[in-house]
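Here you go, one structure.
Excluded from the complex is one protein chain; the other protein chains are retained at their positions.
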Amino acid sequence: MSELWRRFGRLGGGLVLATALLWALLLIVLPQLLMVELSFRPNLPAAARGGPEDVLSLANYAALWANPLHRAIFWQTIWSSLLVTLLALLVCYPVAFHLAQEARGTRALLLATALVIPFWVNEILRTFSWFLILARNGLVNRLLLGLGVIEEPLALGGVGAVMIGMVYAYVLFMIFPLYNALESLDRNQIEAARDLGASTWRIHWRVVIPHAKPGIAVGCVMTFMLAAGTFAVPQIMQSLPGGTNARWFTQIIYSYFFDGGDWNRGSAYAFALLLLCIVFVMATMRLFRVGLRDIAK
Amino acid sequence: MQGAEVALEGVGLAYGAFWAVRGIDLTVRPGEFFSLLGPSGCGKTTILRLVSGFVEPTEGVIRIDGRDVRGVGPAARPTALVFQNLALFPLMRVWENVAFGLEVRGVAKAERRRRAEELLELVALPGFAEKRVDELSGGQRQRVAIARALAVEPKVLLLDEPLSALDLKLRQHMRAELKAIQRRTGVTFLYITHDQGEAFTMSDRVAVMSQGRIEQVGTPAEIYDAPATAFVASFVGESNPLPGRVRESAGGLARIDTALGPLRARDPRGLAPGSAAILVVRPERCRLDGAGEGDGPADRLARAEDAPVNRIEGRLARIDFEGAFANLVVASPAGPALKVQVANDGRLSRLEAGAPVTVRFPAEAALALPEGPLARE
Partner (left out) sequence: MSARGLLRLFTALYLALFFAYLFLPLVFMVAAAFNASRFPTMLPWEGFTLQWFWGFDARGRPTGLFQDARMAAALWNSILIGAGVILLSVPLGLAGALLLTSLQSRLKGFLYAVLVSPILTPGVILGISTLIFWQRAFEVGGGLFLAVVGQSTFIASYCMLLFMARLERFDRTLEEAALDLGASHLQMVRRILLPFLRPAILSAALIAFLQSFENYNTTLFVIGAEDTLTINIATRVRLGLTPAVNAIGVLFIAATVLAAIGWAVLRRREVAVRRERPVPARAQRLAPAAG
């Protein structure tokens, strides 16, 4: 801490410290703590708060466990997010590798720029563009009808549509960490491995992928977090015919806050979602043996 | 400009339980070129940071011109630091760098510019004012850093191995340059280095440091010819340290039992008989029977019958011919090998590796020192 005073003086150092701590406390730590605290209390009218009924309990979590529909949606959110993460990784790896190791000069720049464009187009609009393709009047149905493959428009909504939308919306959060990690790999290592007679698969398995581990971890963490925590994608994709059954856990949370008015239950559900993400982050970091520091790309 | 006196009285700095330096007593005279010489990690940079005010001593007092400067920040001390990596501001022009200290003191721009030009003149960089730092060569950056430090008219200039990034030739050139700047300005220079050549050629006085302590303070000649400790003897220049035990000491001469037999050496301290000691002799003070014989006073003394002379039998293990002289290694079955340097008198070619030789040096050329740690090679 004395280093801080030495660099910025009492006043400046104090200002830096106070600002950073204010951010940490008012914006990050206290809101989270209050949310967790709220999740252990019953939903009471303002007058009864702090009264005899306002006791800590696990009732809100028990309610989640006891509700088979909510439980099912929770599991579905988990495995769908995992699947989205895996799909995004598989789709992105070859592209990131090509961009980082094979493409050069203007071509590399052009491809990278091409990636950036959809990245900065709104998540909503990105999802919407796939919605248009899968809609009743959409491209897929039109084409199939036009080709005479089907007589009636298909109802293309559902979990699959949500996942297509998500992979599309989040691939770029996978591709950039991958690209960053792969770019730092010395091309000579690949050449050396090839020179020693390694096959393409073996080169990737033994040289490239181990090097890209931090990038893979970061990409997976980001993608999973975005997928599990998304509200926009399922909301839009549900408007597809046949899409109403594809509910997402975040939507239940939302309805507790704004339709049901039960913030306590909503907080419990939100904390469950947060725990899920924390578990995934920890598991991924352990699996890939990377630290939190690697996330700062 | 006028140099100030810097005095450290019993100064120590601790990081937790570790003392980076301790018990430092040192007085640098006004206008002196003073060097702190020692291996890396010996605490010399710590002393510089203490004097500049970036760290405060855990114990002891630091005075500049008699004034206790404890609690005074680096900005308020009459010192300026030339950093090891120079720390030139990359986004500023050369003259802006030089005038930065004036800028923060609120000096008007025209005056700043004028002073900067003057200082650039002083360090032999006229016309460089508008250059960018990254356009300069290593030696030029060096001078800009010195000019920048001098701009605030410090009474003490602290230099932290500023030549270490330069190549050998430039380094030697800059030594003369630095010395000349110091003479011209009269500012006290406190110079940090691990290079004895640098310390000896530039300094009025040198302090040799080891493990957070000062081993010896003196002129370069005193340090070389009369090292105070075994460490100084082994760190400064080449030497043959021969550990042994004092048999007797009388009249400024001691007889010491070493692995190479009983040898005689100067003993200004009067070491106690029976105590552990180290006999040190410089390679250039050793002679070989029949080769490299000079005719100087020392040689005549060494040949004189009655003068106490040490003789060691051995075998010539290695000859490194350097031109003006040759470095020899003489191995003796009884103890450590001896380094011997002989002048090229035209008869060096007669030397043959493996030949039996006798190494000879007068007692006056060797020095008996109390046992102590040696500098690592």
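Lettered A and B in written order, each chain numbered from 1.
Everything below uses one rule, namely that a contact is a pair of C-beta atoms (placed from the backbone, for glycine too) under 8 Å apart; a residue touches a chain by one contact, two chains touch by 3 or more.
Nothing here was measured: the structure is a model prediction, and the numbers come from that model.
Taking the complete complex into account, A:Gln32 is the one of A:Gln32, A:Asn67 or A:Gln189 that touches the chain left out.
Remark: the omitted chain is touched by one listed residue; of A:Ala100, A:Ala228, A:Ala246 or A:Val290 this is A:Ala228. Take subunit B: the residues that touch the chain left off the picture are 52-54, 73-76, 79-81, 83-85, 87-93, 96, 100-101, 103-105, 109, 130, 132-135, 148-149, 151-152.
By the touch criterion stated above, the residues of subunit A touching the omitted chain are 1, 3-4, 7-9, 11-13, 15-17, 19-20, 22-24, 26-32, 34-35, 38, 91, 94-95, 98, 102, 106, 109-111, 113-118, 120-126, 128-133, 135, 137-139, 142-143, 146, 168, 171, 200, 221-222, 225-226, 228-232, 235-236, 239, 250, 253-254, 257, 263, 266-267, 270, 273-274, 277, 281, 292-293, 295-297.
The rule is short, and it goes like this: only the chains that are shown with their structure count from here on.
Chain centres here are Cα means. That of subunit A falls 62 Å from that of subunit B.
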